[in-house]
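One protein chain is absent from this view; the other protein chains keep their places.
A and B label the chains in the order they appear, each numbered from 1.
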Amino acid sequence: MASKSLLDRIALFGRSGLDVVQAMGRSLLFLWHVLVGRGGAGTGVHLLVKQLYSVGVLSLAIIVVSGLFIGMVLALQGYSILVDFGSEQAVGQMVALTLLRELGPVVTALLFAGRAGSALTAEIGNMKSTEQLSSLEMIGVDPLKYIIAPRLWAGFISMPLLAAIFSVVGIWGGAMVAVDWLGVYDGSYWGNMLNSVDFYDDVLNGVIKSVVFAFVVTWIAVFQGYDCEATSEGISRATTRTVVYASLAVLGLDFILTALMFGDF
Amino acid sequence: MSVEDTFAVELKGLTFRHGSRKIFDRVDIRFPRGKVTGVMGPSGCGKTTLLRLMAAQLKPEQGEVWVNGQNLPDLSRSDLFDMRKQFGVLFQSGALFTDLNVFENVAFPLRVHTKLPEEMIRDIVLMKLQAVGLRGAIDLMPDELSGGMKRRVALARAVALDPDILLYDEPFVGQDPIAKGVLVRLIRLLNDALGITSVVVSHDLAETASISDYLYVIGDGQVLGQGQPDDLMNSDNPRIRQFMQGIPDGPVPFHFDAPDYRDDLLGGR
Partner (left out) sequence: MRIRAVEISVGVFLLLGIVALLLLALRVSGLTVASSTDTYKLTAHFDNIAGLTTRAKVTMAGVAVGKVVSIDFDTETYTGKVVMEVQRQVNNLPTDTTASILTAGLLGEKYISFSVGGEEDVLVDGDIIYDTQSSLVLEELIGKFLMNTVNQE
């Protein structure tokens, strides 16, 4: 096969750029139809509940365990750094602020993308390739409303809750390490934290972040599944794309949101 | 008898493109009511696209799709929804909903289109499953069924609302002879007993020819031939003959496009 000339490579690059833009357009239309488009034949809360289970409840384990470990590590590392400045009593506020502002929303989003996001993509892709989505259409049910919408809403609702649980578990895990193991005063850990953590600036901003992340991650996961090539190869590629795109999007948005919220503009 | 009565489905002047390729170019196909019509052709000729156009999953660029006296592209969303009660579609893989059991799968169209009470739904589901011979599998999940059984359950689901028209997308692919025999019998039985119009899209020559009352062979965006299965077998058209008799080299060539053989061997790379 003849090697590609530079011009060919540029053309291919340009075409893939156009493909990306086209895909983004498709995903926007997709989102519109799912959330807003003319209502279909009965959706129903029971569908949402089922999805909340598979997306939210089943992610609890990984979130709680990760939150616990990250909180404990934060306390350990924080202590070892602060003790040089004689400020080890401030470890409580360090753990809390780090978790609430950054690690809670971001790590939850990344874990969610990997666990629930990829599962959603694979499930929907599989439904597409076994023609279940077509069957639904034939019977007269809009798959966007019946299959996709409940999963989307389940993600929007679950992820912020998971992020809150992550932060709580992390803070209490950090307390375990700091107070019970490293000897930080219980009063200092919680007292310094209470003084320096502001509900609006820290907790609420963290919640806003996780809501934004929830939206982006779930949207990407669900769209990749719906848009994938209906073959097993296509599904596995789509699953990888979900994790990669969602992770990059979360990290990029985190920078933008942090700059807006804490950057003092 | 009006034309509408003779033909359940009529495609007039149908044109459809996929990307730059013309899949159908002003094609006219008619499916006689109450009969089994086969649609055959080489791979990629658009057989599945035809089904999707008939079931209004796709919209034609030009042309009309008349089903039971209504032109599908003209219908409003709610009319189209009502229209779907008249169709049953059996997909290649059965396409059962993996998170519902056999009972719920067959009951699904009933729940969507009717407000029948639970006892009635249960009775109807039992009857349909009995017709396909799977009443005993009623509580199983799809992943507990074999491929052939999945297709039979899907068939029960397709006839749940007693449709007028049944579309079969490659029903015989990958089935062992017994399963094929079962399907052939069911297709014929349903057609004759319920007066359904059946359209079987397939490239399984023997089975399709054996159950079809009428046959269409399509390819290159056109209808290559139509008629009784026996007539087509002995057709003059070389393309039809190559397909029907399974000749390896003919209008569809054996060799993929390549430069001259000698040059390739001697030239080296």
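Criterion: a contact is a pair of C-beta atoms (placed from the backbone, for glycine too) under 8 Å apart; a residue touches a chain by one contact, two chains touch by 3 or more.
Just so we're clear, the structure is a prediction, and the values are computed from it rather than from any experiment.
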Contact list for the unshown chain, restricted to visible chains: A
Which residue of A:35, A:62, A:165 or A:182 touches the chain not shown here: A:165
Contact with the hidden chain (one of A:35, A:203 or A:230): A:203
Contacting the left-out chain in the complete assembly, out of A:96, A:216 or A:250: A:96
Residue numbers in chain A that touch the chain omitted from display: 49-50, 52-53, 56-57, 60, 96, 100, 157-158, 160-162, 164-165, 167-168, 171, 190, 193-195, 197-203, 207
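In the analysis below, only the chains that are shown with their structure count from here on.
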Rounded Å distance, chain A centre to chain B centre (Cα mean): 42
Chain B-facing residues of chain A, complex: 38, 41, 50, 126-127, 130-132, 134-135, 137-141
List of chain B residues in touch with chain A within their complex: 52, 55, 57, 77, 80-81, 84-85, 87, 89, 91-99, 108-109, 112-113, 154
